[in-house]
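Following this message is one structure expressed as structure tokens.
Every protein chain except one is present and positioned as in the full complex.
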Amino acid sequence: MKKKLTTVDFCGTKEQEEKLVAVIAELKDTKGAMMPILQKAQEIYGYLPVEVMRIIAAHTGKSLEEIFGIATFYSQFALNPKGKVSIAVCLGTACYVKGSGDIYNKVGEELGLVGGGTTSDGKFSLEATRCIGACGLAPVLTVNEQVYGRLTTADIKGILDQYR
Amino acid sequence: METVNIKINGRDYAVESGITILEAARYAGIDIPTLCYLKEINEIGACRLCLVEVKGARGPVTACVYPVSEGMEITTNSPAIMKARKMNLQLLLSNHKKDCLSCVRSTTCELQKLCNEYDVDEHYFSGERTEHAVDDKSPIIRDNDKCILCRRCVAACQNMQEIGVIGANDRGFDTSIGSYFKKPLADTSCINCGQCIVACPVGALYERDDTAKVFAALADPEMHVAICTAPSVRAQIGECFGYEPGTDTEGKMIAAIKRLGFDGVYDMNLTADLTIMEEATEFLGRVKNGGVLPMITSCSPGWIKYCEHYFPEMTENLSTCKSPQQMFGATYKTYYAQKMGIDPKKIFFVSAIPCTAKKFEVGRPNQAAAGVPDVDVAITTRELARMIQKAGINFRALEDEKFDIPFSIGSGAGAIFGATGGVMEAALRTAAEVIEGKPLECVDFNEVRGTAGIKRATYKLGGKEIRVAVASGTANAKKLLTAVKNGEEKVDFIEIMACPGGCVNGGGQPYQPAVVRNNVDLRAKRASVLYTADKNMDIRKSHENSDVKRLYDEFFGEPNSHKAHEILHTSYVKRGL
Partner (left out) sequence: MKSLAELVLIKEKMKDQIIPSAGSDEIRVVVGLATCGIAAGARPVLSTLLEGVEKADLGDKVSVTQTGCIGICQYEPVVEVYEPGKDKITYVKMTAEKAARVVEEHLKGGKVVTEYTIGNNLVGQAEKKDNAPDSLNDVIFYEKQTRVALRNCGVINPEVIDEYIARDGYAALAKVLTEMTPDEVIDTVLASGLRGRGGAGFPTGKKWQLARNLVKDGGKKYVCCNADEGDPGAFMDRSVLEGDPHAVLEAMAIAGYAIGADEGYIYVRAEYPIAIHRLEIALNQARQYGLLGKDIFGTGFNFDISLRFGAGAFVCGEETSLMTSIEGKRGEPRPRPPFPAVKGLFDRPTILNNVETYANIAQIILKGADWFASMGTEKSKGTKVFALGGKITNTGLVEIPMGTPLREVIEVIGGGIPHGKKFKAAQTGGPSGGCIPAHLIDTPIDYDNLLAIGSMMGSGGLIVMDEDNCMVDIARFFLDFTVDESCGKCTPCRVGTKRMLEILDKIIAGKGELEDIDRLEELANYIKSASLCGLGQTAPNPVISTLRYFRDEYIAHVVDKKCPAGVCKSLLRYSIDKEKCIGCGMCAKNCPADAISKTDYTAPGHKLPSLAIDAAKCVKCGVCMQNCKFGAVEKK
């Protein structure tokens, strides 16, 4: 399991930081508090960027690497937030032979997210998924819950424009 | 000693109760192979190479952590065990960049040795390989494609040095060693101590190779190329040529370096003495003038960077003296250049040191007394040995030679710089005589000798009690400084070396496999070379070094003079984390 490094600009607020610092203070005397701290931090910020880890490191005296090591061990800790508009392109076999690889690349180019990830403003995220069982509509992508099928690269801009 | 009776490979032994099978087997003259085990700092049972059979156990057991018990019957080399080790090595090789022929660790690689012994087929398994970019932005280079995830470097960084800028990230097959958010080491609070390199069994960690620059300078007829060697190098370099640890090969080392074509080969012990003159004077001045105390030594560039990152509030406590290496370069490019009429720009000054942090130090600001860097290139003991090997020089056959004048004299005080406590002792010898105004009866300050992590002593100097402390290894430094910062400990003068045991155990020392590190006290053996040299010297105090005296007479005036400050002192940065 390899986590993709954060691609999103940090826009944490003072309130969020205060909340996190309060959480750390509350857990000061708890043994092995790093997991609950990271869980709460993710609740507060939605993900765990370096800025949040710095706050945790500063208030716990743990090294940044130790925190990063923990965050990348457990699959529930996220280094990237899901975009408000979450796009998944199916790279299952049926879609793939119908050119979903090109669709994936096209979406990546359009959004500046080649290879997947989340835009720095946190609006769009792109991922490749395994077969979603819509082979008959191949190639397909989903935007949040909405499925778009029988796509060509020419359709991509139009679809994305609906969400911009 | 309580003993238990055990059988190893059918033979009876009585061994100390509570020791591990690995240790017991060593008593029996058998080295069970390991890749991850480092005594006391990495007992994680991860590599699975040390598996042995124990009669009655459910399956093979991990010798490195499994304690012996009465009546235990151990088999270390059954066909099944040997097959398992072979499988293990073949799996490691299936995810290993196999450029063994040219790898920096070829012939010193622990994996290579085992693969050879176990007759592995390096292509037995194939499949996906994890791929990483080489991190070469700092003097310490990390090539994860060769990493076998034994985590010895992590143990050195986290457990031994308590720095922890590298650790295991991600999970499963994708696990890799690195820094937070995969930053290059240069962007972290790594202090370049190089203990990770020393711990690495393979070629995944090594220092930036600067030998090509030295060879190029040596080949340039326009350049005057000089080198000085640190006290510890002579106590280590023999190991690269098959000598036992703890062999003094000063004469052969000099002879070999001269054959490389240097225009001058000098002894850094001289500037160790110079450092003492400056540092002892600085200390006495601080005591007298109510300066910032405790004063802390500044010879170890790993320690300097550590202080800047982790104790930025204490940089005022650091002595402003440059390290002996930098003092040498600075003196050479000012005093010697003037004296010999050489343009400092045409001087290429090399230092040979058992240190990787020195490579960082040469590029620090405020280390260019003559308007050009004081030292052009710092090479480790290993690099120096490689240069000698590459040049085809038959080290072992050489007749001893001597350092070049005029920088050939080093006192015993300078010699012991390479061991923890050495700088403190050297400084005390000079400071005591300066204050007392009469020769010392005994120059040995035994309280600050030895490989203990923290040493403390109190001496009466000129009727005043001076409390000193010596720490080596940053974990001990952290402990000591935290106590000082919190007012729990009152000290006037502190020596700190970044590496446990001091330079003799520096990040640039010769490779020694874990089996040696776990069983031989390398620090003590190498340090004994320095202390023997000290004992046998006529001059054992820095201020009695005639070369040093001449330097002050002809050039600097007196210690801490304005000129000395300009050339021999430096400044620090508060880096923080």
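Should a chain be cited, it is by its letter among A and B, assigned in written order, with residues numbered from 1 in that chain.
In the analysis below, a contact is a pair of C-beta atoms (placed from the backbone, for glycine too) under 8 Å apart; a residue touches a chain by one contact, two chains touch by 3 or more.
Only a predicted model underlies this, so the values are computations on that prediction, with no experimental measurement involved.
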item: Hidden partner chain, touching residue among B:Ala28, B:Ile41, B:Met82 or B:Ala168; value: B:Ala168
item: Absent-chain contact - pick from B:Lys7, B:Arg48 or B:Lys478; value: B:Arg48
item: Where the missing chain touches chain B, by residue; value: 43-48, 51, 59-60, 62, 65-67, 83-84, 87-88, 91-92, 94-95, 125, 127-128, 148-149, 168, 170-175
item: Residues belonging to chain A that touch the chain removed from view; value: 1, 31-36, 38-39, 69-70, 73-77, 93-95, 97-98, 135-138
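Note that in this section only the chains that are shown with their structure count from here on.
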item: Centroid distance [mean C-alpha coordinates] between chain B and chain A, Å; value: 43
item: Touching residues (chain side chain A, partner chain B) in the complex; value: 1-3, 5-6, 50, 53, 57-58, 63-69, 72-73, 75
item: Touching residues (chain side chain B, partner chain A) in the complex; value: 158, 163-172, 174, 178-182, 188, 577
